[in-house]
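Missing here is one protein chain; the remaining ones are kept as they sit in the complex.
We just call them A and B in the order they show up, numbering each chain from 1.
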Amino acid sequence: MSPSNIVFAIILVVALGFFTRSAQRLNRWLKIGRDENRTDHPDVRTKNLLLIGLAQTKILRDPIGGMMHALVFWGFCILALGTVEILIQGLYTPFTWDLLLPRFLYLPYVVSQELFAVFVLIPVAYLLYRRLVIKPARFSGDPVHGGDAVFILSMIATLMVTLLIIFAADLRTGASPDGRIVSSLLLPLFGGLTSESAHTVSRVSWWIHAVLILYFLNHLPGSKHLHVLTSLINVWFSNTSGPGRLGAMRPMDLEAEDAEQFGASDVEHLSWKNLLDGYSCTECGRCTAVCPANITGKLLSPRMIVVNTRARLTEKASTLDAIGVGGTATAEQQAVLDKNLLDDWITEEELWACTSCRACVQECPVSIDQLDIINELRRDLVLMESRFPEELQPALTSLERNGSPWAFSASDRAQWAEGMDIPTMAELVERGEKADILFWVGCMGSFDDRSKKITVAFARILQAANVRFAILGQEETCHGDPARRMGNEYLYQMLAKGVIETLDGYAVKTIVTFCPHCFHQMGNEFPDLGGNYEVIHHTEYIERLLADGRVPLDTEHGERLKVAYHDSCYLGRYNDIYDAPRTALKRALPIMELVEPPRTKDRGLCCGAGGGRMWMEENVGKRVNVERSEELLATGADQIAVACPFCMTMITDGVTGAGSTVPVLDISEVIAARLVPGGVTA
Amino acid sequence: MKIAVCIKRVPVMEVKFVITADGTRVEETGLKYDINDFDLWAIEAGLQLKEKHNNVGEVVVISLGPDTAQEQIRKAMAMGADRGILLKADSAPADGLAIARALAAELKDGGYDLVLFGRIAIDSMNQMTGPMVAELLDLPCVTNVFKLEITGATARAERALEGASEVVEFPLPALLTIDDGMNKERLPSLKGIMAAKKKPLEIKAAQFSDVRVSITKMALPADRAAARILGDSSAAVPELIRLLQTEAKVL
Partner (left out) sequence: MANVLVFAEVRGGELRKVAYEAVTAARALAELSGGGSVHAVLAGGAGIDAKAEALAQYGADSVLVLEHAGFTQYNPEALAATLAQRLESGTYAYGLFSATSQGRDLSPRVAAKLGVGLAADLTGLAVTDGAVVGQHFQNNGKVIATLTLTGSPAVVSIRPAAFQPAVNARALATEAITSATDPMASRVKTVELKQGSADKLDLNDAPVIVAGGRGLKAPEHFALCDDLAAAFGNAAVGATRAVTDEGWRPHSDQIGQTGRNVSPDLYIAVGISGAIQHLAGMRTSKVIVAINKDKDAPIFKISDYGIVGDVFEVMPVLTEAVRKAKAEG
């Protein structure tokens, strides 16, 4: 080994040593979080890794910036081979892959290195330009590390430039030109150099490149670029694109004997996966850019939820490290330990502003679950501290006493069905009959005047299609989803278990409902409590009935209408149901023109009512429902269609508030109006 | 501070009540129950007073009711009460004084600095048990309290009148009935609910004597029919006034 090899060996050992310490530290810190098993369904996880991770599907949702990043990422992967070559060269100068690879592999390898040096350099230059000149909105607005981003991009640019210099300089000193498609073009720049000087240039560039790589490696653990190491791992362990049911809240065992903490107030109450999410956040801001609360001026920024989780972990864990095992804390150190993620880093105001629309989760390119952290903190606020917005108290009290978030009598539940000859499950049992499906009406559909019209419309459709269905009538109570979303897991489980008991008592197998919250709760979250039913949303059920031709519709007459369909969050992002409502509308209104608002489908803007916000006041910034209604009206639609009673309320309010007379209708009302004979006006 | 709070298990009111076939009682099947609203404010007042005294002392919750009233006592304990006593009676008489006697017998030797009641029970709507107990125990009594200040062994309270209020001074020990506006009751946290399961709950039999008030009939008020439309302009106003005065008797 030559002296330079020895020097490099020392640098390598030191660099790797530091890196190992950092990695150990990061791993130790992760263990502060709660344990959890995330190794189930390796097939789904691997698929996510391939698509979201390697194929960069989520990154590419932003077409230009996304493509730039994808190229840098793929470039990194490809250039990794070259990096290994360079590191080995540090120890044994003559090394190249040529010594080990057959020609037919080595040549493509060389080409790949050449190409991707450019395919990384150009995007990086664009990304620097974007940061420094274009300055997209999502890069500001939160206190994140923009300077670090510029530094990293500059470092990567330097790496690529030095790489190309090495390639070109080596050509000048006589290296084989095979496959050197890019550096050959650069050769003329080195024409004026002697072979010796070219060699020196190559060596200098080599050292800069190699040392920079080793520095870069050690810069990662402390910066937002840690995602380079953790993002693929994070995607594999993440549940946000499956396995399991999307958007199902974390189950909670309230009976656990020694359970002292419910929900999370500090980092040790979160799971290691939440903390890994913190490591993997790139601070890109795509989540915040689509957050309905943030868009309308609220304090909440999903990005900051994650960034602050990492910041608190760093603060607390490094203090614990400093104190050491069995050591005593100084007053200052104790003050740091006494702080909490909740209140000191993430405020109540942010947590309650969330509508649980899942747009942040949908956008995140590294599959972070921001909503999980928000939900766990809410659970602590409610279950441990009884700290929540005053406006929620009447709803929670009413749920406990009346089985409904509104103070209505259970005996009023089936009033909408008067004169419609719809049997209850109890009546069917008495007659010795059975129903094919249970029509679950929900509290909105039972008590809210506007929603009752949806209930009637859907019932009429079912009757027109001769479906054998029944309702629970007065036996129906809320399943507790609002309580769960608000963080009150105790009240939720009480109510949910009660409903499951009722459903099982009637041996219910199939449930159809028009409320996406009921649909999501009973279909996706009931199984954790032992309730297993086939739950279908009415838009899908209607679509099936229409496809089977079981619903006699008048599709001949009617004006050419422009209809804008507003995607419900709990149908769309929670359950991937985007097409059924549209198809159903098209079948019912064949001469309809479906117009899409700019933010649509999995990018649709929330109406503002989710996450318990239906029961809360909005005091800051612009109303979410106003923001969305304006967007829907701007499409020029003659009618707005919805598939959720909450959306119905919020959008109707927003549309009326804007002084517009554009009707807002539920899909079932649109369909029911076209039933033959007679039809039913909404 | 040793504080006793007397609470009652009452039905949740947002239901349509049904009268039994014999026309003397409200049908109980299907009813849900909770602590009387006013008693919740009394419990909250007791808890706040104890907290103000550096948590020295205890808040004891006493309820006269059926076995199932244990649920309500546990809820009070989940809010923070230290222990509970159930005076078990499968059915309580309609005579407020008989109930007061039973409660007074239990409270007599408790050594309480303060005995708190809710102003009124929303089911019986008697609004008498508190002052009657005070009379039987010869305690100073202030009703309809919505503001309270205690300094040592004397206290000052503000009590609600119709469209007015009175400021009252009195010595401790005393008995108060707590009104709406005193405070907003805390909701029990999950921690509180778990802790309540382990707090002591004593059950004793309630004794009644000399019952003089009974309910001989129970009926539903005439159904809330849809509005009688009196007219389509201000010409209907005189008729409205007349009806409000004579028929509805609210003017």
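Rule of thumb we're sticking to: a contact is a pair of C-beta atoms (placed from the backbone, for glycine too) under 8 Å apart; a residue touches a chain by one contact, two chains touch by 3 or more.
Owing to the predicted nature of the structure, the values given are computational and were not obtained by experimental measurement.
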item: Hidden-chain contact residue, picked from the options B:Ile35, B:Ala100 or B:Ala196; value: B:Ala100
item: Of B:Ala42, B:Ala78, B:Ala160 or B:Ile178, the residue in touch with the unshown chain; value: B:Ala160
item: Identified contact with the non-displayed chain, of B:Ile3, B:Val115 or B:Val142; value: B:Val142
item: Residue in contact with the excluded chain [from B:Gly57, B:Gly110 or B:Gly181]; value: B:Gly181
item: Absent-chain interface as seen on chain B, which is shown; value: 11, 13, 17, 19, 26, 94-97, 100, 122-132, 134-136, 140-144, 158-171, 180-181, 210, 212-221, 224, 226-234, 236-238, 240-241, 243-246, 248-251
item: Residues of chain A (touch criterion as defined above) contacting the omitted chain; value: 391, 394, 406-408, 447-450, 615-617
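To be clear about the criterion, only the chains that are shown with their structure count from here on.
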item: Whole-Å gap between the CA centroids of chain A and chain B; value: 49
item: Residues on chain A engaged by chain B in the complex (per definition of touch); value: 254, 262, 382-386, 390, 393, 396-398, 400-403, 407-412, 489-490
item: Chain B residues within the chain A interface of the complex; value: 12, 14-16, 32, 34, 184, 186-191, 193
